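Below are the C-alpha cells for one structure; questions will follow.
Note that this complex is displayed minus one protein chain, with the remaining chains in position.
Just so it is clear, A and B label the chains in written order, and each chain counts residues from 1 on its own.
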Amino acid sequence: MRISVARTVALLAASSVALAITACAPPEKESAASNSDAAKAVSVSDLGGLDKLVEAAKKEGQLNVIALPPDWANYGEIIKAFNTKYGIKVNSAQPDASSQDEINAANQLKGQDGAPDVFDLSGAVASANTSMFAPYKVATWDDVPAALKDANGTWVNDYGGYMSIGYDASKVPAPQSVADLLKPEFKGKVALNGDPTQAGAAFSGVVMAALGNGGSADDISKGIDFFGQLKKAGNFLPVDPTSTTVESGQTPVVIDWDYLNVAQGAKLQGKMDWKTVVPSNAVVGSYYVQAISKDAPHPAAARLWQEFLYSDEGQNLWLGGGARPVRADAMAKAGTIDQAAYGKLPVTSGEPVFLTDPQTAKAKESLATNWAKAVG
Amino acid sequence: MAGVTRRRARRQRAFRWTIVTLLGIFFLLPLVAMLEFTTRGPNGTYTLETWKLLVDWGQLGETYPDLATGVANSFGQVLLTVALTLLLLVPTVVWVRLRLPRLRRVVEFLCLLPLTIPAIVLVVGLAPVYAWVTYFLGGSALTLTFAYTILVLPYAYRSIDAGLSAINVRTLAEASRSLGASWATVIWRVVLPNIRSAVLSAAFLTVALVLGEFTIASLLNRSNLQVAVNLLGKSSATMSVAVSLTALVLAFVLLMLLSLVGGGRRRTSLKETR
Partner (left out) sequence: MTVVTPHPDPVAPAPGVRPAPAARRRISLPGRDLLGVVPFFGFIVLFLAIPTLVVVIGAFTGDGGGFTLDNVSALGTSYILEAFGRSILLSAVTAAIGAVLGGLLAYALVTAKPDGVLRRVVTSASGVLAQFGGVTLAFAFVATIGLSGFVTVFLRDHLGVDIYAHGVWLFELPGLLLVYTYFQVPLMVIVFLPALDGIRPQWREAAESLGGSTWQYWRMVAMPLLAPPFLGSALLLFANAFSAYATAASLVSQGSPIIPLQIRGALTSEVILGQQNLGKAMALGMIVVVALVMWLYAVLQRRSTRWLG
C-alpha cells in the first residue's frame, strides 16, 4: 500500500499546484468588442448621436439578454419590438434565472460571445456587483429621479411595482387585507412567487405580510409568523406559481408583484377572472435595476437597448405589462404616457414602503434562520 | 422431496406475482398518469394535440426553440461523453492490467471516487475549473462532457473492469504482441472486440445518465434536455410531461434491446465486483 499512498500524495501535490492556477481567474481575452468606441461611451453623444449608435449596434447584429421571462413586465413584447425596430437579433438566455444567476453567468461566460450584454437585477444583487457594470447615461437620464439612479450612471432603476395579491375571483372571495388569507375559504390556495430566501419577489411578499400584520420594515418577523400560520391553517400552497399553474387553476391565489399579476389577468382575459389587489396599508414597493455589462460582447447593442428601454416607447411597453416605468411621472407631465395603461394600474392606499439597505440586511438575516422553520 | 419442491414452486409463484403486481401498479401509475395528463383536452375531453406536435420535429423546434436546443445539446453531450469515457477508460484499464498492475487499486479507487462526491458538490467546485474551460474551449453546452465523464466513471469502470476480468487479457496481448502488433492495435483490434458487451453496457449507462442529468447543467448555466424540460414545465406543462415520458420510454426500449443483445448476461451494477 505504500506505493498507492505515495501516488495519492503526488496526486494531491499536483492538484494543489493546479489549484493555485485555477484559483486565479483566466486572463481576459482581448476582444475587439471591449476596445471599441462603444464600449467606452458613457452617453450617446460620445458616439456622435443616436444614428451612429444604431449603426454600430446594427453592425454587431446581436444582443444577449438574460433572465427576462417573456411574461415578466412585458419583456416578450419589448424584445420583439426592439428586434423589429433595429433588426438586431436578441438572444434571450435562461429566462427563468435569478438575478444572482445573471451575475454567475457573466462570470462564467466572461470573454465569450454568449456572455450577457445587459442585466436586469434586483437592487441587492446590483449594489453588490457594481464593479461589473459599465456606466452609461441614456438620453432621457434627467427624467429619472435622483434617488432611483447611480449618479455616475453605473446603474439605473428601470421599472417597479407594488406587492399584490392576485386571485381567481370565481374561486375565492376578494381579499381586502393580508390577514384575510387566513380564512378557511383560502384553504390550500395561497402561493408565494418563490422562496423568500432566494427570490426578491417572494422576499417582498414576506415584507408585505409583515406590514399587513402590524409589523414594520424594521421587523419582518410578523410576516414570517404570518406564513407560519398560513401553513398551519393548511392555506399555504408550497408550489412555485407560474402562468401554467394559474391557468390550470392549481394556484388560485398568488402573492407577487402587481405587474405580474396584472399581466396574468390580461393574458387570461375571457378565460378566467384574475384580479389583482394591493392590500391597504401594506404597500411594499421595489424597483429593478438596469445595467450594462463591462464585458459586453456587443457594447453598442447593449447601449442601444438601454436607449430603447428608457425611450417613451420602451417605458410605455413596460407600462403595458403593468409595471411602473421609472420615467412615469415625467412622462405623465409631458403627456407622452400611455394613459389607458396608466389608468389600469391597481390602486394603492397608504404610503408605499421601500426598504432601506440596513432594513433589508436585517430582514434577510431573520429570513435565513426562520423561514424554513415557518413553512417546513 | 418432489412434493415439497413443487409446493414451494407454487408458493414462490404466488409470492412472485403478488409482489410484481403490487409494485407494478406503484411504478406504472405515474407513467399512466403522465399519459393521461398529456392527452387532457378542454372540458374533460381527450386530445392528441401534444403528441402530434411532439412528433412534428420542425414545428416543435419553432414552437419551443429552447427545447430543440436542449435536445440537440443532450444528444451532442451523449455522443461526446460516450466517446471520451471509452477513450479514456479502455486504454487506461487495459494498460494498467498489462503493464502497471501496481496501479490497479489506485485507478479503481479514483474511478469509484465520484460515488462519494454528489453532483451538487462537484458543481460547486467545478465552477472555477469551467471558467478555464470556457476560456480555452468556449462556453458551449458540449463542454459539460468533461463533468459528465467524471459522473459516469464509476459505472463505466465497473462494467469495463468486469468485462476484462472475464477474458484473459494478458494471453491475448502476449499473443498479438508476439505477432508484431502495436499496442494501439492490441487494444483496438484484439481487446476491444472481446469486451464488446461490457463496452456496450458502459455506453448505455452513459447514455442513461447523460440524458437524465440536470444538476450540473442547471447550475453551470448551460442547457440540456432536462434543463429545457424543466423550463418548459413552467410555460407548457403538457408538452414538458410528454417529452419526459418519451425520454423515459426511449431509455427503457434501449435497455431492453441491450439486454437482448447481451444474451441475458448479467449487466454491471455497483454490486458486481472483481
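By our rule, a contact is a pair of C-beta atoms (placed from the backbone, for glycine too) under 8 Å apart; a residue touches a chain by one contact, two chains touch by 3 or more.
Just so it is clear, the structure is predicted and the values come from calculations on it, not from any experiment.
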Contacting the left-out chain in the complete assembly, out of B:122, B:167 or B:200: B:122
Listed residues A:36, A:62, A:98 or A:177, member touching the removed chain: A:98
Of A:55, A:113 or A:195, the residue in touch with the unshown chain: A:195
Those residues of chain A which, in the complete complex, touch the missing chain: 1-4, 11-12, 14-16, 18-19, 22, 98-101, 104, 121-122, 124-125, 128, 188, 192, 194-200, 203, 231, 234, 236-240, 248-250, 364, 367-376
Residues belonging to chain B that touch the chain removed from view: 1, 4, 8, 12-13, 15-16, 19-20, 23, 26-27, 29-34, 36-37, 88-89, 91-92, 95-96, 98-103, 105, 107, 110, 113-122, 124-129, 146-147, 149-150, 170, 173-174, 177-178, 180, 182-183, 205, 208-209, 211-215, 218-219, 226, 229-230, 233, 240-241, 244-245, 247-248, 251-252, 255-256, 258-260, 264, 266-267, 269-274
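Basically, only the chains that are shown with their structure count from here on.
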Residue ranges of chain A in contact with chain B within the complex: 3-4, 7-8, 22-23, 25-27, 29, 93-97, 101, 104-105, 107-112, 114-115, 240, 242-244, 248
Parts of chain B lying in touch with chain A, wherever the complex brings them together: 102-103, 105-106, 109, 127-132, 134-135, 138-139, 220-221, 231, 233-237
